[in-house]
Structures are given as structure tokens and as C-alpha cells.
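The following block contains the structure, expressed as C-alpha cells.
Removed: one protein chain of the complex. Kept in place: all other protein chains.
Each chain carries a letter (A and B) given by its place in the written order, and its residues are counted from 1.
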Amino acid sequence: MATIWIDGVSYEADPSRNLLAVILELGFDLPYFCWHPALGSIGACRQCAITQFRGEDDHQGQVVMACMTPAAEGARVSIDHASAATLRKSVIEWLMVSHPHDCPVCDEGGECHLQDMTVMAGHTYRRSRLPKRTYISQDLGPLIGHEMNRCIQCYRCVRFYREYAGGHDLQAMGTRDRIYFGRYQDGPLESEFAGNLVEICPTGVFTDKTQARHYTRKWDLQTAPSICTHCGVGCNINPGERYGALRRVRARYHGAVNGYFLCDRGRYGYEFESSDRRIRVPLAPRGEQNQAEELSVQAAVTRVAKILTSSRRVIGVGSPRATIESNYALQRLVGADGFFHAACAEEHRSSLAALDALREGPSRSPALREIERCDAVVVLGEDLTQSAPMMALAIRQAALAIPRSVAERQGIPPWHDAAIRESVQSARGPVFLLSPAPTKLDDLATRVYRKTPRAIAAAGQAIARALDPQVPALAGDEMDRAGIEEIARALTVAERPLVVAGSGTASEAVINAAANLAWATSAAREDDRAAELAYALPWANSAGLSLLGGAPLDEALAAAERGEVDAAIILESDLDRIAGPGPAERFLGQVRHAVVLDHIAHPTAARADVVLPAATFAEGHGHLVNSEGRAQRQMAVFSPDEPIRESWRWLREAMMLAGYDEADSWTGAEAIAEAAARDHPALARLPDAQLSADFRLGGAKVARAPHRYSGRAAAKLHLNVLEPTPPRDNDSPLEFSMEGSPVLPPGKIETTFWAPGWSSPQALTRFQEEIDGPLRGGDPGVRLIEPAGEPFAYRDVALSAPSPELAPTPVVAAFGSEELSALAPGIAALAPRAFLELNPRDAASLGLADDDVVSVRARGASARLSVRLEPGRAQGTAGIPLGLEDIPVALSFAGELITGS
Amino acid sequence: MKTPLTHTIRPKEPPLDLSQYRRTGGYRAAELTVGRTAPGDVVDLVKRSGLRGRGGAGFPTGAKWSFVPMGDDAPRPKYFVANADEMEPGAFKDRYLLEGDPHGLIESMILSGYAIGAEVGYIFLRWAYRLAYARLSRAIAEAREAGFLGHDIFGSGHAFDVHIHVSAGRYMCGEETGLLNALEGKRATPRHKPPYPQASGLWGKPTVVNNIETICAVRHIVFHGPDWFRELGANGGAGTKLYAASGKLRQPGVWELPIGTPLGEIIDEHAGGMTSGARFRATLPGGASTEFLTREHWDLPLDFDPVATAGSRLGTGTLIVMDDGTCPVGMVHNLEAFFAMESCGFCTPCREGLPWTAGVLRRLEEGRGRYEDIELLRHHAKLLAPGVTFCALAPGASAPLASALSLFGDDFERHVREGRCPFRAEA
Partner (left out) sequence: MAALSSAERAEIDAEIAILPDARSASIEALKTVQRHRRWIDDDALGAVAEYLDLSKHELEAIASFYNLLFRKPVGRHVVLVCDSVSCWILGNEAVKQALEDSLGAAFGEVTRDDRFTALPMQCLGACDRGPALMIDEDLHGPVQPADVSELLRRYP
């Protein structure tokens, strides 16, 4: 620690930081623009000027940029000194010379960093009489608005987009006072992370187009801590609601998981919530004369209870996108034997194998921000940018770990972003990618191998064997010796090696080989430590569901086929989408009764006896477990209109009526979570994920809406002149209103990151324990899985027999493969068309050409797909998109090409 | 008077070819040094010679070189870059050397590169210097042919080659770190120092950037020794300096003179005095980014320290003379418009402040100025200072503006009072 003086007062500071970070951390107000805690310093905007003195007797000092000055021992600086204060005021004046001052019509208004800084720096009066420069803005696609005239040229957008996220189509163009941040020409931004521009931009150049369609200012939003439901990474989000609908989703800082960012699937997928396919009342789709019939709550629950009491064998289909609570309630209802997962066998096996590997072996599953610090990465099979985008973003940072450390050894401080990059140049890695087809991470890979899933598993095992001869040998190792040794060496010498795999190859063997590879490093390393092991599981609660146990959907279908099932309760799943319309219809025909609980209507629901309107992530409470094994709590953002409620509450009501006494005790979200924790040792720590509902601050709960929330009395005036009492929330320490504790709550239940003088997302520095560190009072969530350590037994890698057929491999699309987000119009617009991707040689030997239409079949499902040739795809594989255009998931995992006739 | 840098240059005639150059003793210094003297000794010679950078900042050259990591574990390759961008308005001295003594430059680059252990040299050449390009290309080919450049120079086992990069035109390319970005094929925005290029420069490797005139002195220092070089200066300065002058002068041009030659002597004796009808009013002593000197400085020795004491900078030593018929507001407007055009747009004060000053000056010239505009100009001239802006471009722009405001304040006010430029004939 160094001692520094700020305006005459001494403080302890970490000398590896810059003064801006230190000053903000100490709680001072100092305006800035180009610095960002995740991006570091470049010194472009000149806004963070302070005065630095040479010693105690120097009173004149010299203006320096706080962001570019280390917090070195003995540094003496002043924030208040006139020279720096004058400059700060002038910098704002300069930035405002051409700014359009269009705050009233700007989406950023009210949470604009430029507004905040203008006030903070004290600029009030416009002296320039020159005409303002103007720009023509661009159409950047369905998600992001562009208004270049508001730009203050802080360079943050391109630094995030290009350097942090690896995008190529957003650039700083032009020179002098005509710098333009945009694309070469109009068109959708190509990066899966483009939406972060909305929060990175300190003013309203990049705005959220989805929010603009139902615009609400920040102060009129009700928000609560939540977790993204659109993939297995489990990023923290801050959804905002007004008038009973979500208006937007913003990244919610989490010191260990997603940091400051989100992917666009997570940011923009929320619009499914107001899709016209929403189920808002209980239905009997096959009611009287097969006419759909709306049911009262009472009638619906009674019907379900009757099905429960009148059926001999009831099975439940749990959902990897539903909460632990809802899945748990269903599992209790149907019993462990009757509980199945809405997942194909391959996906199911992959998830189970992954969780077993994380529990049985010595390797730890790293959180995203820990992945960022890994310094040697091997990815087996997974196209992370598509299946777990934020994990890909973390690996992009990991690829810089070694090059950055080289720069730091030259004496360049870690925050000095520009100098680091100039020193690093194009050095990356080591990162090794083994995948069936090109991925967006290829550009940073030390080496890329294109292989079939089978060969990827074999290669992983072969590298593991090179590290530890105890690893059993496998036939079918197609990797060259030098390649094997190169990767083995990289894993041995790295400080924090990492092995990544996922369910995207449809291969349990790949999951197991990844585990063996990570574990085998411990034998070769001097420190005996095993590599970290990260799995990308596909859906928001794939891990949680697997922890509960249960069999795959295929077995449920088989049981029905055998006539063993009388009724099926289907939780938040569209079986048509998974198994295909044929098998799903058959299944629903074989079971006498079916109950579906979901938010959105789908073909499976249309065939059920009763459909119950389930709360979305924004409307209810519950926990998800992410791929890392971290349980995280979703808190209701708003209270939905009656009768929408969480699936578990519906199940509870039906169970109580049907005489399942146990459900009685599930009196609230916490009670059922505790019950799940008691029943499943793996979930024991679930209740620790968040503060409990009886948490109070100064006797009060925490408000979801900010004090400035406007128009509450008027919102429902057309229905009733009396202002309704706000709904109560007995499930969390939050209140559905603007009344709440005047004291700032701990970061994990903070609803609006807002501090005096700081209205924008930049207010976050006020809520972190230290810049870039955990939220004040600790980040939410709790890790459920820790490695068992030694001794361990290598996992059995069972390779499928080599076959002349093409191996089906799922092609995951960030936009389109996930069921709920695909309903959001913006995401739908960016989803690729369905296709069948082949290596041109394979296509040639099958006599297929581009655009030929081919039938694909698996387990009774089929689809017709047009051929797309991809020279980069491994020979011997057939890429089948996951979930695009309602292609049954089963086809992506097991599809067989029907050529010829 | 000794004029080592220019004595072989015959204006209007092609430069010496390799054999002619050899006959004047050319490449002897390099031959005797490379592989035979320790690189550190060359650095030492240059340190002792008192040579200071001729590119504008006047940084001691030997000291600059001594920050380059040496030894076996130093990063490789290292680069030596000759800054021949010379886009400073009023400056054309380097052109004289580039066109007139290409072999001299190459030999000096070999020695400089050797001193810092560089394997690769680049000449970053201003686009407009077409003739220099042709002559340099030829000289490089000759030197390669002779084995003075390449894998094994002078049979010493040392490698050093020189390549020319022709600029695509931008004043910022002359700023040494902007130059590095341009050489890397990027936008020529400046880089922050530290880290200095000597530690992390071109492609992240140790790099030295020197001005052409600075470099050209090196072979003479090595050949004749540091003391010989020091003594070439006048009034306590070390070495010679290429002075140049432009404006309404009888014989504008460039001359190699002892550093420290007084201002008046250059104008009267070398530039032949003012043209008829024009009277000297003031001069920028070292290119566009320096403060005006006036009659009062007629006897001032033009060397780094005396000029600094007088409140200006020697800069490039290229005088831009303002006569009494030239409007100071118009002249400063031309300069500020130049700087505004050439701002790279990276930092706020420069990107937004300079066009503002240029715009205000234009309004003054057009008779649309107000008194508070002059205040605005003062505000900018004071604020756009080193440390405030990211690089030295904007502070350079402040220099003539600030000094014009204090020296010619009346002229500014007359523009407002009369609602027109008093130096222009009334329409």
C-alpha cells in the first residue's frame, strides 16, 4: 500500500492502480469519460484532470490526468485546485460545442453520464457561436439505435467492441473534429455483444431500440436483481418494468460472473415476455367440443387435482429453463421415478456427465471472471460464442493474459490499456480450439483443429494421456504428436490452465475427455494442480435440473409407448420442439391426461387438457443453477396480473387439493427453496444465494422503484380512481413500490444503481467494494459444487463406433437456438435461416450441392433442410441447427440424412 | 566556417553517388565502427558531442539512445526510424539533406542503428518529397549492393537494412508515436509516454525516432569526434544547425550555420533582408508551433536555451517572417486552421478547441468578431498546454496564438472595432 495525499488528506492506496480509480473508490466525485473499469485508461477525453504537486511546498502543481497517473507512494494531488477544475469545466464545454442538447427526446436522458458530468464539472453557459457539426447516423439493425450527433468521441464504443469483444465492424473513422463511430455502411452490428454499447456509451449515441418501442425513463422503472434465463452462463441482469410489462434488460454487475456486460441474447431476449403467444389465463385447449376454453383459477386447479387423483401413474417432465423450485415441486409431485427432463438423451447425458465430472474430480469450475484470468485454454468442441456467448467473451480476455503479463513485466501498469495493446500487438493465447466447424474465436486461437466430435474426444484423451500415462488409451486418436505435445506443454506451464467443453457436440465422450484432460494436468504439473474445468451447459437451469436427477425425455416417451403413463405434467417445455411434432403428438395421445405449465403457447400446450399460465423470470421468484454450479436467485421484478404465478405455486395449489400434504409447507418462495435444500444435499446452500425475506434496513424493506418514480397514482386511474395498494412481496426483502429503506442496501439487493450525482450505469463504482471488485457487502449467489480433489478415477470415454454416416452435430445460434429469446422480434430478425451444413467434399460424395434440399430424420422426427457448404467444417460431420425454425432438437443431436430418393 | 552536413551538397545538381561519396571519405566512419567499437561507445560519443534533437523538442540525442535496452535479453528486433515527415509549416530544412546527401543519411542511420542494436531502419518520408524519394531509393540500392546494408554489413556479421515508408499525409505522422502507428499501418494517433518508444515502440519493440538533421550529424560526430562537433557552435552551442527562413525575404532559403547564430544575422545576411516595401515585424523562430520573436530579439542567438529564455522555442530553426503588411490575425488564423485540420481527433481539447479558435479567428478576419471572442482566444491559448492535451500538437498551436495575443493585441481589437481586417484593402 502507498500513502497518497488528496487535497491535503492522506490515504492508503494500492499503487498498482491509477489515481482515477483510487479517487472514485474513496468516494470522491471526479468526472471522466474514456476510462472504464473493464477497459482501462487511454487518456483521450482529458476530463479526469487533477492537479499534482511535486512536494509539500509546491502549491502551483501541474495538471495531470488521474486515469493516466499511478497512485504512487507519496503522490500529492488536488481535485479542487483551480487549474484542474477550470480545465474540467472547459473539457465539458468543448464536448458540448457540437452536442445537440436534445436531452428531452434522447433515450439516455435521466441516466446520461454526459449529463451527470456536465453538472459535476460545473459547465452551464454555452459560449460558442459557431454552427454545430452534424452527422448522418446509421441503421445498425433491429437492436441498437445510432445517433452520432450526440457523440463526444470518448472512444469507449470501439474499444469495447473491437478490443474487448473482438468485433470488426465498428470503427473510429475520419479525423480531427469529424471523427465518426460507425460501420463502413448501414447494417446490423455483427457482434453478439453489441448491446453493451448502450451502456458503454456515456451518452445517447447507441440506444436500445427495443426499449425505444415502449420507452420508459430510468426513474419510472421498477427493477429487481435477476438472472438471465437464456443460456447456462447465468449472467446477472436488471430487468425494468412499467405498466405490467418489461421495458428493457440491463447488465447487472456481478464481481465473479458477468462483470459489467451481457450478450445480446440476454439483453434483448426479454421481449418474449410480451409476445402475443403469452399464456395469461388457465386454459382447457381441448375443452367442450374440442374448443379452447378459459378456466377460472378454481376450475383449473380442480381439474389438475382431479387428474392427479384419478390417474394411476403420473409422470412429470421437468424443464431446464424452469427454476429449481418449480422443478422440485414437480419432482415431489410425481416422485423421483416419474421425473423426466425435457431434454434429448444426448443433452441429458452431457449435463449429467458434466456435473459428475465437476463433483468427482480435482478440477474446479471457474466463474466467468476467473476464466478471464486463465492463461492457457483448450476448448473441446464447443462454439462458445453461440452457445454461451459471455463465456466466449471471457476467453477473449483470457487470450490476453500471457501477452499482458509480458507487457506488465516491461513495467507497463495493467490499467494502461493503450500501452498494453501497443506492446501486445497481435499476440494472443495460448488458446487451442478443437471444433467441428469454424467459430468466432478462431481469430485468437494459437491453433485450430477441425474434427468430428468423436475425434475431438479422442484427441482430448490423447492429450490427457500425454500428460499422465495413467489415462487409458483409446483407439481413434487422429491428432499429430506435435499438436498433442504442444497443448500438453501449454497446460503444464501455464499458471492457470483451463479446459472447456459443453453439450454442443452432442457427445458425452467429449465431456468426459475434457474432464480427463483437466485432471491429467495435475500429474504433469509441478504444483500438482489440475486445470480448471468449465462446461457450457445449454439452458439456464440445465445444471440445476441435473442436480435434482431424472431421466431424459426419450425414456418418458418410451414409458408412454409401453402404456405405463396415465398423465403427464409438462413443466415449461415444448415437447414438439424437442422431440418433434410426430413423437410429441404420439406421446400426448398415449397419456390420457396432460397438464402444461408455461408462459408461452406452443403445440404441446395446444394438446393438453389444462394449461396453466406460468410466471416468467420477471414475474416470479426462484433459483437457477448455472454451468459453473452457482445457484442464483431471480427475484420478481413486478407482480403479474392475476392469475399468473410461478409454476410451483400452481403445482402446490393442485397438490394441496389432491391431498399431497407436503405442499402445505411451501408457503412461500423461501419455504420451498428450503425444502429443496433439505431434500437434495447438493442444493443445501440454496437459501444462502440471497438475503432472506425478513431482512430489514432501518425496519424497512428495499424499494424496487426509485424515489423519483412518477405517475403511480395515475397509472391505473382509468380502472379505479382510488390508487391501488401496491402488491405485497412476502418472498423477498423487496417491496413492489417506491417506499423503502432510506439507507443504501447491500449491493446484492440494490435495485437501482443510482448515487447522488451519478444517474448513469457509471454509478456502479459507488456500489463496488473496490473498483472491479465484488458488490458492497458481497456478490449474490452461492457455489454449490466444489471439486472433490484427489484421489479420482479417470472417466470412461466411450467412443461411438466409427461409422460411414455423417455425424450429426448441433449448430448453435446465439440468436434463434434458445426458445424464449427467439420470440423477441429483434432476436428473431437476426436469427439465421435453417440449413444443413456440410463439408463440400462430403456433399460431393453424396451428390449434393448448395441449396439442395435434404430430409433429415431422427426418432420419428424429421425436417427438410437446404444444404449450405462450409469448407471449414470437419469432414464426416453434418451441421444441423439447434432449434431454428422449429427444427426438432432431436434432429440436431441425432439426425440422419436421407439422401437418394 | 565548417558546414559538415551540407558541404558536399551542390544545390541544383544530383547528390553524390556511392563512389563519389566514398571519395569524400564516406562510409569510413561506419566501416571503422560497426563491429569494431562497442555500441555503447558510439552512444557515448554522441552524448559527449552535446547533440540535441533537431526535430523540435531538442532532447539530447545520446541520452535518448541510452534508454534502449541492450544486451542479449533485449527484445528483438529493434528499430531505428528516421523522421523525414517534415510537415511543420515553414519547415523545409530536412528536404535539403534528403535530396542533397542521401548517402550521408544512410551512413548516419547505420551508425545510429548500430549504437542501439537495431536491425531494421525506416525512413518515414513526407509524400511531397518525390525527388528525395527517388534519390534515397537509389542510394539505398547502391548501399545494399555494396554490402553496407543487409544481413552482414561491412562484413561485420551485423545486420541492418533501411526501408522507406512514404507517408499518406498527416501532420500527426511527424509526431514520433503517431509516426509509429502510421508505420504499423494504423491511424496515426499518438501514443502515451511512458512507455517510451525506446522501451515499447514499433510493433511493441524498442525503437528510436530521430529527426533527419539530428541523424545526419552522427557520422560527423563519429568521424571527427565529439569535441570537434561541439566547437562548431557559436555562443556556447554545440554543432551546426540548418536554419531556414521564409516570408517576404530577398533570398529565402536554408543555410547551415553554427548553432547560436543570432536572429538578425540570419535575416539580414543570409536571407538578404526583407523585400522592398516590407518591414520586419516579427518571426516564428522554429516553425509554426513556436512563439513570435520581435525586433527586440534581433541579436538573440538562435539556440535551444536562449530562445527558450526569450519565451519561445528553437523548434526546427526554420523562421517564418511576418512583415508589417501581413495581418497577424490572418496569419494566426492560417496557422490555427492548419492545426485544427491536422488534429488527429483523439483528445478533446485539441479536437474541439482548435476548430473553435480557428472559427473565432475567421470571424474576426471577416469582421464579425466580438470583444469576448478575444477572451475566448486567450482562454484557449492558455489552456491548450502540455499535459492538458494528449500530445504536443495542440500546445504547439497555442504558441503562436498566445504570443500574437500578447504582442499584437491591438490588431485583434482593431478587427472588432472596425468590423473588418484593417490589413485588407476595403472592398
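Throughout what follows, a residue touches a chain if its C-beta (ideal position, glycine included) is under 8 Å from a C-beta of that chain, and two chains touch if they have at least 3 such contacts.
The shown structure was predicted, so the numbers you read here are calculated from the model rather than taken from an experiment.
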Touching the absent chain in the whole complex: find that residue among B:Lys2, B:His165 or B:Arg362. B:His165
Which of A:Thr3, A:Ser310, A:Ser426 or A:Ser692 touches the missing chain? It is A:Ser426
Residue among B:Lys47, B:Lys78 or B:Arg95 touching the omitted chain: B:Arg95
Which positions on chain B touch the chain that was left off? 86-92, 95, 126-131, 163, 165-171, 182-188, 203, 244-248, 252-254, 288, 318, 320-323, 326, 330-331, 334-335, 338, 341-342, 344
Chain A residues touching the chain left out here are 168-175, 180, 183-184, 426
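Just so we're on the same page, only the chains that are shown with their structure count from here on.
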Measuring centre to centre with CA averages, how many angstrom lie between chain A and chain B? 54
So, in the complex, the side of chain A touching chain B is made of residues 42-47, 49, 62-64, 68, 86-87, 90-91, 94-95, 97-98, 127-130, 152-153, 155, 172, 174-179, 407, 410-412, 416, 418-419, 422-425
Can you tell me which positions in chain B touch chain A when the two form their complex? 170, 187, 191-192, 194-195, 199-200, 203-204, 340-349, 351-356, 359-360, 363, 372, 376, 379, 383, 385, 387-390
